[in-house]
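In this view, the complex is presented without one of its protein chains, the others remaining in place.
A, B, C and D label the chains in the order they appear, each numbered from 1.
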Amino acid sequence: MTCWETLQAYGLRAIGIGERLLPRSDFDLCQQFVLIGSGLLWNLYFAVFALFFGFFLATAVGLGKAARRWWIRKPSELFIFVFRGSPLFIQFFLFYEAFVLLPKMGWNINLGFTEITVETRWLTRAWLGALIVLILNTAAYSGEIFFGALRSIPPGEIEAADAYGLSGWKRFRRIIWPSMLRLAWPAYTNEAIFMLHATALVFFASFPAWRQEGDALYYATYFADKTFNPFIPYPIFALYFIIITLMITFIFGRINRRLNRHLPQGGRRPLKIRPRFIR
Amino acid sequence: MPEHLIKPTVEEKPPVIELRDLHKSFGNLEVLKGVDVTARKGDVVSLIGSSGSGKSTLLRCANLLENSQQGDVIFEGEPVKWAGHGTNRHPADRQQVIRIRTNLSMVFQQFNLWAHMTILQNVMEAPITVLKEDPAEVEERARALLVKVGIGDKCDAWPAQLSGGQQQRAAIARALAMRPRALLFDEPTSALDPELEQEVVKVIKDLAAEGRTMLLVTHDMRLAADVSDHVVFLHQGRIGEEGPPDQMFKHPRTERLRQFLSATAAA
Amino acid sequence: MPEHLIKPTVEEKPPVIELRDLHKSFGNLEVLKGVDVTARKGDVVSLIGSSGSGKSTLLRCANLLENSQQGDVIFEGEPVKWAGHGTNRHPADRQQVIRIRTNLSMVFQQFNLWAHMTILQNVMEAPITVLKEDPAEVEERARALLVKVGIGDKCDAWPAQLSGGQQQRAAIARALAMRPRALLFDEPTSALDPELEQEVVKVIKDLAAEGRTMLLVTHDMRLAADVSDHVVFLHQGRIGEEGPPDQMFKHPRTERLRQFLSATAAA
Amino acid sequence: MFSFCTDPQSLEGAKWFACYLTTGKHMDFYRSFGTVLLLLSVTAPMALLFGFLAAMAARAHVAPLRWFGKGYMAVVRGVPDIAFFLFFVIALDQAIEWIRHRILCTEWEGPVYRGNDFVVCPAAKMPLSSAPQWVHDAYGFSLAVFTFAIVFGAFAANVLFGAMRAVPRAQIETAEAYGLSRRQAFWRIVVPQMWVYALPGLGNLWMILIKATPLLFLLGIRDIVYYAKELGGMKTQAFDYPHPDWRLWYFLALLVFYLAFTRASQIVLDRLMTRLARGQATLGGIAGNGAGA
Partner (left out) sequence: HGKTIRMGTEGAYPPYNFINDAGEVDGFERELGDELCKRAGLTCTWVTNDWDSIIPNLVSGNYDTIIAGMSITPERDEVIDFTQPYLPPDPSAYVALSKDVDVKNGVIAAQTGTIQANYVAQSGATIVEFATPDETVAAVKNGEADAVLADKSYLAPIVAESNGELVIVDEVPIGGGVGMGIRESDTDLKEKFDAAISSMKEDGSLTALTKKWFGEDANSF
């Protein structure tokens, strides 16, 4: 098989398009690059959606933790504590166990023009179940980051807002949120990187892979398992992740520069870095 | 100055900012030990006193940025409602606090410009979001104000790119853009040269003529003498002496004020 | 003042700080357009000028905190060695820079006290680490200095707990603790009341009598008139006029300076 | 453990559990908590040291040093930890043995790589195959610590680098204006002030390190998660204490352990933060005002 044919056969294998059977002998570098790369689609899917939905939840949780009223603050604190305080794979395990126990049901939802069926069974599938866990997890971590950023906003600026009668949502939207985002951004960049890395745990330790459709690590392990040589597939896997990480760093760096455009060059203050590793 | 000329004027004007028996401590340090200050409509009241005597703290209490531990803050006849006691005392009604602040602008000693907005945006922010005024109209007014304080060319600069005096003027413009009924100035001319100081004096006099009320903290006795209707000398957390500027500066009654002022005269 | 009284004094004293044809831009904004300033041993040279005219920038260039793009900085006859050109120009010899700075203390417009040290530690830091003096001795001197500027009771407070004026005095004490041959003051009295200002005037005069050289940025014309041997009026990045204070303040030669000063007189 | 445990088949209820929970394997399980704590207490300072050195390198004025520091951060941070542990330790082990082989076995015939095999002379093996088991364990443990330190060092470096830059310019400028050299300004101003900015990040890193310990098994060390899986898995009659799939309970126990441990760490970190933040105005000092909502 030429490399081009390999790409056609396996480029989208991770999402079920292309050759049904994985290569099983005469492994070449091209196959490893293509399949591991196709698995990357899953990692990207999880990372992008978890970060997107997690961002909103995180803002709410971060604000909640900073709230004055205890009945808003306590639940947020508890949420952050539980999800930051335990390893991700235990969260995956417990959620999977819980999802499996749910009765297998389907609901028909009528959207007027079309009808869709929502099934609880989907919760045991990685694409939904793992995504939910990842969203909750990143929301807790980012929530803590945002909370920290809230506390380091220059008090003078908030005082000035108070003094001019800005309050509630307006004060938040116009004064606090931009500053919070700016202060939190370096740490949030790290969070994005870690979210990406955490996606490798989905199939590795918790959710089952269907029809041999898995993420990049799944295929890397597959090859390591077949060739008994860890020194090729894992570095390929690492290389892909380094590239994506650099891309994230670049994009987030661009945004960071925009958020910091009001500070004289050289004096930029990338405050509070709160990176994270596996959870 | 003949007493009979002042008395009637003072009495017919309604009080706008009233502080009654205000107490404030930081931990063990009692900064304000029962202070009464009244500013009537259209009046300029200056606070003078040595460094650390609690002038900034007093302004911050008037604006409810700092919670006083005892005493009343009354704005346009409406006393602030309190909840809690002692160090735990805080305003009970957030809506009231917001309403008061909308009509009461402050220029901070450290300026506190919003670092993530340009100068123009800093000035336009509160009128648009708080007062819900028309953006186009606000922008026009904001630009005019910035020109008036002499930094019309810095509209699109970030606060961090301005010199000290430029920042201070931006802060003044921001306060004026709200067209508040009362203003609190914390050393509004500390970073300004004499020329600009004169501009500010003019601005303050114009505002007073429009019927706006002002509380002014300053170290500059000439400024105080120039613009005030009433001067309050703070000393060790209490009012050392107060009165109309002419009397205060020309015929101080207490030894302490005389000593304080002698420094100015000596220069 | 009769000319013949000043000339000879000026000539016999060696120059300590010399700035020659200094140029400095921020991006497109040319702030200094060729400025010459000389301060001789024991002299107090005041820089006056409107806000944003580049006074702070000039001091920062003298201290090599800001890299000028053109011109010379000469300290005690020793010109700073430069590397690179244009916006890329920077001092070539770090040792030289450190040597110069050790003998040249600065009081910043924003004070810049070190936030993680108490006031006393702030004052003791440089003499101990840079000059390697005996800690016990330095502490004694530091306490004495803090008492002298009137905040002897705040030795163990953190900078954030001080009022504006208290911070400024701490910053002055810190500069004095180095016993430098020259001092740069950026508006050292902006947050001080008249009494304290008089104290500072006394300090400056004492220092001058000890033979220390000072460059002083101020908005307070009385301060400038009071302490300076020489006054420089900065205008739009150039020297508008310069001369001894009596001549400058009593008989300004340029229209621009006359206008600038008229504001002070008017008050 | 207990005298009545000799015949597990006959036991019931509480006694059964008493015996079950005190089997040798459970004892190993309890001991593995110690292993984890030991790993943490050794790794954390080492990672901090690596991080500090790398952060300093990244700030250096010598270009190659700077590239090294930044490269280390970028590459190691880019690789998911699992991938790192899946091949790095083997590579590290081989590298050590290869170097020893070069030094110790100069007269050894034949290549080191033979087809798929990596063969060094017996004297170069690390540790020697005749060494007692505890030496093997200690060596494995050291490799694990070193690997963890390298990985976490990169993150610590990133945190410290950011914290060093977060110290306000004016503070450093002032130090320089007073004649402190770059080095002095770094040690006297930047390092003391940076902790306030670094501590939240480092604290977070510590939390993550705690939660990364399950990866130990990938490095051949039996940690608490390994034992929880082992003990919790379904046990047929081939075992003395057969039971169905009890992983849920073991994992819940781990959850409690992790939550308690992170909680305790958080309390200590908060205390530390309060101490450090003394005087430095911004952080949380005026928290009451910071709150929105």
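Convention: a residue touches a chain if its C-beta (ideal position, glycine included) is under 8 Å from a C-beta of that chain, and two chains touch if they have at least 3 such contacts.
Note that the structure is predicted; figures quoted are calculated from it, not measured.
Asker: Where the complex has a chain not shown, which of D:Lys15, D:Lys70, D:Lys125 or D:Arg169 is the residue touching it?
Answerer: Among D:Lys15, D:Lys70, D:Lys125 or D:Arg169, only D:Lys125 touches the chain that is not shown.
Asker: Taking the full complex into account, find the residue in D:Ile90, D:Leu104 or D:Val191 that is in contact with the omitted chain.
Answerer: Of the candidates D:Ile90, D:Leu104 or D:Val191, D:Ile90 is in touch with the missing chain.
Asker: Give me the chain D residues in contact with the hidden chain, please.
Answerer: 23-25, 27-28, 86, 90, 93-94, 97, 114-120, 122, 125, 129-130, 133, 136, 217-218, 220, 222, 229-230, 233-234, 236-242, 245, 247
Asker: What chain A residues would touch the chain not displayed?
Answerer: Missing-chain contacts on chain A: residues 21-22, 24-25, 100-101, 104, 124, 204-206, 208-212, 214, 218, 221-222, 224-230.
The rule is short, and it goes like this: only the chains that are shown with their structure count from here on.
Asker: Please tell me the distance, in whole Å, between the geometric centres of chain B and chain D computed from their C-alpha atoms.
Answerer: The separation of the two C-alpha centroids amounts to 56 Å.
Asker: Enumerate the residues of chain D that touch no fewer than two other chains.
Answerer: 281, 285
Asker: Chain B: which residues touch two or more other chains?
Answerer: In chain B, residues 110, 161 touch at least two other chains, as defined above.
Asker: Using the touch rule from the top, collect the residues of chain B that touch chain A in their complex.
Answerer: Touch residues, chain B against chain A: 63, 65, 94, 98-99, 101-102, 104-106, 108, 110, 112-118, 125-126, 129-130, 158-161, 174, 178.
Asker: Which residues, counting only chain A, touch chain D once they are in their complex?
Answerer: Residues 63-64, 66-68, 72, 81-82, 84-90, 93-94, 97, 144, 148, 150-155, 158-159, 162, 168, 171-172, 176, 186-187, 190, 193, 196-197, 200-201, 204, 217, 220-221, 224, 228-231, 234-235, 237-238, 241-243, 245-246, 249, 266-279 of chain A touch chain D in their complex.
Asker: Hey, which residues of chain D end up touching chain A in the complex?
Answerer: 74-75, 77-84, 86-87, 90-91, 116, 151-152, 155, 158-159, 161-163, 165-166, 168-169, 197-198, 200-201, 204-205, 207-209, 211-212, 214-215, 225, 247-248, 251-252, 254-255, 258-259, 262-263, 281-293
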